[in-house]
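Just one protein chain is left out here, and the rest sit where they should.
Here is chain A:
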């Protein structure tokens, strides 16, 4: 099983756990595995169109999966995948 590391603001949705064991041969399946275990985290990862929110980033080692094969990026059982938010906002509505 690969490990998926959860950032602090999302840990209330994983029972406070920072490292979650996930099944799956690629990043998309690993996220499916996370949601199967902790469904309440889903609304903070995906928008109403079931797309990953713009400020949710997934890193495999030091590489953003956007620079690899996206959700199709293969995972091995020893991989460590990490969710890292980018933080955006501002006065303009």
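The definition used in the following text is that a contact is a pair of C-beta atoms (placed from the backbone, for glycine too) under 8 Å apart; a residue touches a chain by one contact, two chains touch by 3 or more; residues count from 1.
As a working rule, contacts and distances are computed from a predicted model.
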Chain not present in the shown complex, as UniProt names it (candidates "ABC transporter permease subunit", "Heme exporter protein D", "M67 family metallopeptidase" or "Methyl-viologen-reducing hydrogenase subunit delta")
"M67 family metallopeptidase"
Of the residues A:9, A:39 or A:74, which one touches the chain left out of the display?
A:9
List the residues of chain A that touch the chain left out of this view.
7-13, 43-44, 54-55, 57, 59, 64, 82, 84-93
